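Apart from one protein chain that is not included, each protein chain of the complex appears where it belongs.
We call the chains A and B, going by the order they appear; numbering starts again at 1 in every chain.
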Amino acid sequence: MRFRWFSLLSSAGIVAALFLTPAQAQTATLVVGALHVGSVNDNGYNQAMHEGLLNMQANLPGIRVIEAEQVPESADSERVMENMVAQGAKLVFPQSFGYLDPALNVAQRHPDVIFEHPAGYKQAANLGTFWSDTTSFEYLMGQVAGRTTKTNKLGWIIGFPIPNILTSINAFQLGALSVNPKAVTQVIVDNTWVDPAKEAEAVNALADNGVDVVTMIVDSPSTVIQTAEARGIMSMGFHCLCAQNAAGDHWLTGVGFTWGPLFTRMAQQVMDGTWKSTNDVGNLASGYAALAPYGPLVSEDTRALVDTSKATLISGELQVFRGPIYDNSGRLRVPDGQIANFEELLNSTDWLVQGATGQIS
Amino acid sequence: MTWATVLSFIQGVASGAIRSGASIFYAALGEVIVQRAGIVNLGLEGCMLVGACAGFIVASRTGNPYVALLVAAVAGGAFNLVLGLLVITRRANQLASGLTLLFLAYGLTSILGADYVGKRINGLQQLSIPLLVDIPVVGPVLFQGDVLWFTMLPAAGCVWWLLYRTRWGLSLRTVGESRVVAYASGLSPRSLQYQALFIGGLLGGVGGAQLSLSYARVWIEQMTAGRGFIAVALVIFASWHPVRAIAGGLLFGGAIAFQLQLQARNASVSPFLLDMLPYVLTIAVLLIWGRNRQYQMPQGLSSVFEGTD
Partner (left out) sequence: MAEVMPAAADSLAAPQPLIPGAVDGAVTGWWRSPAGIAVARFVTALVLALIGFAIVLLLQGRNPVDAYTNMFSVTLGTAFGRSEVVVKAIPLMLCALAVALPARVGLVNVGGEGQLYLGAWLASGVALTFTDLSIWVLLPLMLVASIVGGGLWALVPAVLRAKGWLNETISTLLLNYVAVLLVQFFVFGAWKDPKSANFPQSPQFVAAARLPTFGAERIHAGLIFALVAVAVMFFILRQTRWGFEMRAIGGNPEAARRAGIRIGTYIVLALVIGGALAGIAGFGEVSAIQGRLRPEISPGYGFIGFLVSWLAGHNPLLVVVMSLLLGVLTASGDSLQISQHLPFASVNLLMALTLVMVLVLRGRAQEATR
């Protein structure tokens, strides 16, 4: 029976090969693991994280980075994290919202490994969270949108209606309102971070409804931007400055994360042993994010206005969430004169500000 | 609710149905030919993926979406030929072979397409017929779209003509009803089935390419998201008739577009319940007209569905 002999011989061969191949020696100063929910070439969220890691690696030679892409946001991610820990990772970045609970499980099993989770709302002794306050940027984007729109209808396409995303939308709408009291924002929820067909259809649906500036928080801005370009409406990017690669003339501006310095600092702290678990939320001045270059349709006046706003935001004179702020059902959410607690907003917003509508619950 | 909003809503849904149903329709059209020849291609999803990936890669490298479309079609055809190798030459179980090829496509396209994620391409352009497109409401829906929209009806008509008005089509359908009878009549069932698979694969590849070259203009792993399976069901829904497949394609595409258009108008409806509708409808239709349809099914398929092929 030729199958018999063939399989016997080959099995023996494989086993022998496994034993005879010497183990690979790993000599890195620090092994860093990262999980991405999408592809690192998505011109968006994942790419921004990836570029931050590359920047960290460039700043701290000797670091070895292991990355996994397209990891599902479920208990499967635990297996991937365990695999990284088994390969010696001492700092792990589970880079998507849905990895929080799995990461907490793995963190519990490995108290000597540090985890840093973006936009998480729970911490542990060895799991910290970080995010960038993009609301100031969103406010500025809203101002650009509010001034450039011709129909006064703005659109948002988002993956999930989680609080930090809703806070971004609110900041955007407040910015738009500050320069254009007639601005309204329509939100479409995709219920998934990645689904190009849905994103394309959502842009079309918004455009059919008169929206002429669209932006998004989904993993990759490419589909939205390209579809918008094809429909002839304006778009703004998010997550990665590289989003501009997908854009044409109708690109206005965007926000991109610049995580490099933050990641470098975290890795350094882990190596020095000075790392502490915190909720590190950067603001406009921290440099965790930046405003993308302007497109041709943004007028000089608007650019000047944005510069002024930026300065007053940094100085503290201008506050995005200073009351009175009403939600879209008329309820007062932030009393007159008060400034809303930013961390609270990031963790618990479940409402949309006046003028913004969408199926968020 | 004014007439204007209602009309614009209908217009939006109709356009959306066409846009998102086109890929399913082409795949189903191809599957009609394949099933008429007595083969069930459960790996149609894989065929579409191969078309989407190949098309995107070629478009990214050459900048010409039409060449990409051709290559995508051929890639789909070649992929189906592998199924033929398993099912016709090696007489393997059709359902298992189909599922195997599905996983083959998942793996192959993810590896080959990995370098192209995030690349930008020139997609298929939007064409429009000059005067007709200005007709209110109907104009922009019917007379504007990419080349695949305009070829939808002609394609269905071609396939119908091929199947019912040519000798080749008759031979093919005979093979689908009974290989034994076909062989006895002097036909070559194997050769005809291979041909059917290839042509079906061409259309399946086109269906996949519509997604990556026109609809979304990106490449993402597994971007067909179950459309191939929907297409297989659609063929039965359309009782193996090419022109009825159009209705089915629009129905499925419409369901997807419908819920997003509703969201854009801030109307409250669960997208999940809506998404269930096409599948439930298919089962319902199959039940109501079930017995009729079973008589319309190519007899050769019965052994596949019985698990005895």
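Here is the rule we use: contacts are C-beta pairs under 8 Å (C-beta built on N, C-alpha and C of every residue); 3 or more make two chains touch, one makes a residue touch a chain.
No experiment lies behind these values; they were computed from the predicted model shown.
When the missing chain is restored to the complex, the residue among A:29, A:83 or A:338 that touches it is A:83.
Only one of A:98, A:210, A:248 or A:323 touches the chain withheld from this view, namely A:98.
Of B:48, B:73, B:86 or B:262, it is B:86 that touches the chain left out of the display.
The chain not shown here is touched by just one of B:198, B:229 or B:258, and that residue is B:229.
By the touch definition given at the top, subunit B reaches the unshown chain through residues 42, 82, 85-86, 89-93, 95-97, 99-104, 106-108, 110-111, 114, 221-222, 226, 229-230, 232-233, 236, 270, 272-273, 275-276, 279-280, 282-283, 286-287, 290-291, 302-309. Interface residues of subunit A with the unshown chain, by the touch rule above, are 1, 3-4, 6-7, 10-11, 14, 17-18, 21, 39, 66-76, 78-80, 82-84, 86-87, 97-98, 101, 109, 121, 160-164, 166, 191, 347-348, 350, 360-361.
Convention: only the chains that are shown with their structure count from here on.
Look at where the CA atoms of subunit A average out and do the same for subunit B: the two points lie 35 Å apart. Partner subunit A is touched in their complex by these residues of subunit B: 8, 11-12, 15-16, 19-20, 114-115, 117-120, 123, 126, 211, 215-218, 220-221, 223, 225, 256-257, 260-261, 263-266, 268, 271. Interface residues of subunit A facing subunit B in the complex, by the touch rule stated above, are 38-39, 41-43, 47, 70, 155, 186, 188-189, 191, 194-202, 204-206, 208-209, 211, 220, 222-223, 226-227, 230, 245-246, 357-359.
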